[in-house]
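Below is one structure; the comments refer to it alone.
A single protein chain has been removed from this complex, and every other one stays in its place.
A, B and C label the chains in the order they appear, each numbered from 1.
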Amino acid sequence: MSEKKSPVIPDSGKPGNDLLKQITQGPGLVSVLGVIVALVIGGLLIAITDEKVAETAGYFFARPADFLSELWRAATESYVALFNGAIYNSAQGFKPFLETLTVSTPLICAGLGVAVAFRAGLFNIGAQGQIIIGSVLAAYVGFAWHLPLGLHLLLVIVFGLIGGAIWGGLVGLLKAKTGAHEVILTIMFNYVAVYFIDFLMNTQAFRRPGETNPISPILDSTAVFPSIPGSRLHLGFVMALLLVILVSWMFKRSTVGFEFRAVGHNPDAAQTAGINVARSTIIAMAMAGALAGAAGVAQVAGTEKVLTSGIAGSLGFDAITVALLGRSTPWGTFFAGLLFGAFQAGAVNMQITTGTPIDIVSVVQSLIVLFIAAPPLVKAIFGMNRKKKKRSPKLETTQAGAK
Amino acid sequence: MKLELRGISKAFGSFYANKNIDLLVDDAQIHCLLGENGAGKSTLMNVLYGLYQPTEGEILLDGNPVEFSGPGDAMAAGIGMVHQHFMLVPVFTVAENIALGAETTKAGGVLDLQVTRKKIREISDRYGFDVDPDAIVEDLPVGVQQRVEIIKALVREAKILILDEPTAVLTPQETDELLEIMRQLKANGTSIVFISHKLREVRAVSDVITVIRRGEVIDSVSPESSTTELANLMVGRAVELNLNKAPATPGEAVLQVKDLTVVDHAGTTTLNSVTFDIHEGEILAVAGVQGNGQTELTEAILGTQAVTGGSVKLAGEELVGKSVKQVLRTGVGFVPEDRSVHGLVTEFSIEENLVLDLYDRAPFGKGISMNLDAIKKNAAAQIKDFDVRTDNALNPASSLSGGNQQKVVMARELSRELKLFIASQPTRGVDVGSIEFLHRRIVAERDKGTPVMIVSTELDEVMELADRIAVLYKGRINGIVPGDTSREVLGLMMAGVSAEEAAEQAEFTKSDNEPVEAAPAGEHSENQEGEGQ
Amino acid sequence: ACGAAPEESSSAGKYPDYVGCIVSDSGGFDDQSFNESSYRGLKNAEKDLGITIKEAESKSNADFATNLQGMMGASCNLTVTVGFLLADATADAAAKNPDSHFAIVDNQYEKNIDNVKPIIYDTAQAAFLAGYAAAAASETGTVATFGGIQIPTVTIFMDGFADGVAKFNEDKGENVKLLGWDKKKQNGTFSGDFEKQDKGKQITKNFISAGADVIMPVAGPVGKGAGAAVAEANKSGEKAKLIWVDSDGYLTAPDYKEYMLTSVVKTMDKAVEDVIKADAEGKFDATPYVGTLENEGVALAPFHDFDSAIGEDTKKEIEALKAQIISGDLKVESAASPK
Partner (left out) sequence: MTSSTLQPAMSVLPSKKTSIILSAIAVIVFLCFGLLGNSESAHFQLNSSGDAFELPELVFPGRASNIVIGLLLVGIAAYSWMQRKKGLTLATWMVAIAAVLFVLSFLIWVVSGADISTISLASLLAGAVVLAVPLVFGSLSGVLCERAGVVNIAIEGQLLGGAFTAALVSSLTKNAFLGLIAAGIAGALVSLVLALFSIKYVVNQIIVGVVLNVLVSGITGFLFTTVMQEDPELFNSPVHLPVIEIPLLSAIPVIGPILFKQSVIGYLMYLAVFIVWFGLFKTKWGLRVRAVGEHPKAADTLGIKVNRTRFWNVTLGGIVAGIGGSFFTLVAIDSFTKEISGGRGFIALAAVIFGRWNPIGAFLAALLFGFADNLQVILTIIGTPVPSQFMAMMPYLVTIFAVAGLVGRSRGPAAAGEPYVKE
């Protein structure tokens, strides 16, 4: 049996200051520097592909200043656009930030799903499928049933969670009962969900009356989250926030969370201590699924208001990065979700105003994740911590490994 | 080969695990390092083996300074090490493990294990090992695994052999055999650095004993020193080595195990119709060579092991078929054999580990919420009560030394009202000072009237604690004898001889039976340390 | 999207101040399908009319509204949105920006919106002719079609194709078999996405080994997989042919032009450019544009290299069928046809 390396999830139930610590102490600064490095590299990429820069590069030796200023312009212009689209611009004030919050809502929910599973020792690649099934149930309740205000939305949420929970719980059940590896199962369940929603969208029950396009009726107004007028930000964000608090509470002060963590770290000891490992696996996966289902709810009852087969986008996969970048802690996931949300919201503006291809945005985004996750590299780049002996390099990594 | 360490220091951050250590190991000498848990012995050896770079100091071999950038260099220089935690790849065969890093190959890098097998057989023959080169390591008993480790060093022609707590997990027989092997090696000119907490064997085998405390060499003494002297030197205070427990006053038979049978999924019967009782206020020790069903017995009672037949009744209540949680709730305290695998979630804080099986019960848990204050208070009390050495109850359990980890498990299990207390290897890896304490706690539990079941491979511990002794052999109870039964009789019974015959045989052979383990009377409580893997 | 111009107002076109914008669906502008064609229309407008263009590629449904909102911020005169998935987002943006104009490709609203012009196609009409031609050209008596994902814009091709084959059998008393689509059951062969070209190739190989010799893939880039399979079959002596969709494959997929029997063309680029032109000239109207055989919004492409191989009779029959469809004597029905 292999010795288990302790992951750096701040697990010892220390009072909720780990977040604060993360920001104020070393890692926080290093993270900021990491973002800067990634932005510089991304900026270079953007600049290289900029037409004017290429032009001026042609006569670089004649007038290098032109080239350099173009380089600077291309890169900064893009980032300014990104910032304008994600946080603030003079025309709209902080309205873009509301957009960021909107986009990050499902990311946070689904990220929590991945994080919960991870803490219970399960690698949930299946958020995608769980979001889909959650959306399907939530949307169906939302457009097919006509119920009074309040109750309707409540049922939409409940069914969305149930949908995700079923899809996740099924994986947990299969794993617990047959020992099948959850990574295989979740990958396969994703595909099954994708084709299942394709199928549903081809049935009349899920289409608008008289329409043949695979797009559902718009959800009843009683079934959707109220939103802030003039923006897309909806109450789903509050739901996400509550879920973060709930999960955070669960891990810190609930018996369920205790069981998950125990099983995640050492299933043998957990079993010896009377914890039902199989049950824990099933519940953890169901809960992970429910959280991903909440992302589905945020999509159908919040942002999109309709169901289509593309409802999950690439949320399920982004959720993995969000969760791991957030070190599988609830608040970490929350902030990672915001970061990703900002990127997605900003990217749109960047594409429109500067013509930067959208693919570049995912490149920059990936670079940022890599650099945030690799403080030693960033430190090496900035020549920090040369002298100070690394006491325990493990502590500085994002080893949220579930082993 | 002669080995000299000069002024070795090793710092982890600002903490010095070794401070200015000088050590001289002569050619063909068995040099013993003695010290409490965390004294810095393993660290020193890891420096010597090239695993750690010394912060200061130098290593000399036959008078020439050497520098090791990794274990490869140390091996090349003729140093071999058998680690405290075995460095074997569990899923490999013996031959593969031994070949690893020093492979013989045919053309094109194709492994030629035939050569390795031959070498294994040669060495096995020379030292009387019984090792199958094609066995998978994880299927082997620890004693054999250890031999594999030794063969590994010998195949590489080590002139200096480091043995870090090699006897911690061995049975008495295996220990004797190992000591014999060490003597043979010495006779063949190998120098040995030997680390052990068991004073009896240290005295039996070593030429020189160096005592280390808090990373510093305290003294070098001769093996003639008494165990009390050694213990006091190690711990730095006077240690009481005798338990002197009062005689038991057994009450009713509260635990009734009847015809308990376990067949594992490979189809082997690991427990065969085991029947015994434990009375209130009595300690029953289960003795036996490892692998004779002890683990299955405790796990079957707890419920982590599926039972094929039979019953376990605690105060009339049937335990078989209950979930682990229900069994624990019935009032069973359980200290598992391997604390780091089954007893603790080492990533959890000490606080959390102290409620690992109590987290959902009052006062710690109510419904699905937990009361963190109660958990904190509990931790403070238990840490004080059991003298767990830590500066913060929020530190992860992995930061504790082995002995302190064991205390955490014991504290947790003894902290509630018990109807039955089961402890496997209760003092494995615990330092001398703490053993007496833990033993006293066990006896105190007995004196409260709780039936206690102790499973130990350490005969000394068995004899120290037991009111009655049940000997397990090949999954059967080979006899239940009084607590004062002699070592010889127990030894024979553990080898499968029935109680009556054993008593007779022991009578006959008493005079020739003076092996190393025959410690003088009154000195039998000093060798309980062990190391869980 | 060649790093499209951030500011290109310097060009000396007719309408330098006119801003034409486009938002793709998640297929992106290189989907070798409607996004690409529509985008081409906008690019043509940029070239021909000298307008300024802005583009936003959506990566997922979540981007639609954001992209449209962004376009509103960029003061677009007319924004082209591609695909029914953008219908709600477009309607929403249109309502909030009554002064802006929109055009939506491949979607029809139940009730027309004043500032949104739907651009839709009765593709089945042209696919019908393709089906007829395929049946006529088949030597093995078996033809085939498959889709990417089962959605109306895809199945409308397959429906028309199936009817064309059936019409041929009916008129000629033959029994050409169609593999891959059962119009009655609305069930058939799909590659499952618009990405896995090798899957499309494998599907086509299976068709060929089941005896089909004319294959019409309706699967965007996956169609290239079908092309590869047909090319391979021809190299090993079989005589398989390909029918392309959306654009004239003889021109847009030249790798396979020698196997290209014909194509079912939707002239989206032209429609998009026309709508922009009209708007730039101040002649925007919101009545849906329905591409038909009649207005040449959909068409059967020339037979190119197979021109001589197709009998004159067949060509005449196809012309006649086309006339009948245009006149309304022959109705090509598909569940997915525009209402």
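One rule holds in what follows: a residue touches a chain if its C-beta (ideal position, glycine included) is under 8 Å from a C-beta of that chain, and two chains touch if they have at least 3 such contacts.
Worth saying up front: this structure is predicted, and the values here are computed from it rather than measured.
Although it is not drawn, the missing chain touches A, B, C when the whole complex is taken into account. The omitted chain makes contact with just one of the residues B:M1, B:V66, B:L100 or B:A315: B:L100. Residue in contact with the omitted chain (choice from A:E77, A:E99 or A:D198): A:D198. Considering the full assembly, C:D198 is the residue among C:D17, C:E139, C:D198 or C:E319 that touches the omitted chain. For chain C, the residues in touch with the chain missing from this view are 1-3, 28-30, 32, 144, 150, 177, 179-180, 182, 185, 187-190, 192-193, 195-199, 201-203, 205-207, 209-210, 221, 224-225, 227-228, 231, 236-238, 255. Interface residues of chain B with the unshown chain, by the touch rule above, are 12, 49, 51-52, 70-73, 75-76, 81, 83, 86-92, 96, 99-103, 105, 108-111, 152, 263, 265-267. Seen across the whole complex, the unshown chain contacts chain A at 1-3, 5, 49, 121-123, 125, 174, 177-185, 187-189, 191-192, 195-196, 198-199, 202, 264, 266-268, 271, 277, 317, 320-321, 324-325, 357, 359-363, 365-367, 369-370, 373-377, 393-394, 397-403.
In this section, only the chains that are shown with their structure count from here on.
Within the contact network of the assembly, the step distance from chain B to chain C comes to 2. Comparing each chain's Cα centroid with the centroid of every protein Cα atom identifies chain A as the most central. Annotation: 75 Å between the Cα-based centres of chain B and chain C. Between chain A and chain B, the centres computed from C-alpha atoms are 46 Å apart. Each chain gets a centre from the mean of its Cα atoms; for chain A and chain C, those two points are 35 Å apart. Residues of chain B found to touch two or more other chains are absent. On the side of chain C, the complex with chain A involves touching residues 1, 3-6, 26, 54-57, 59-63, 65-67, 69-71, 73-74, 84-85, 87-88, 107, 110, 149-152, 192, 335-336, 339. Interface residues of chain B, counted against chain A in their complex, comprise 12-13, 85, 90, 302, 304, 323-325, 327-329, 334, 336, 341-349, 351-352, 356-357, 359-360, 365, 367-370, 372, 394-396, 398. Put simply, chain A touches chain C in their complex at residues 49-51, 77, 85, 91-92, 99, 103, 106, 195, 198, 202, 210-215, 218, 232, 299, 303-306, 308-311, 313-315, 344-345, 348-349, 351-358, 362.
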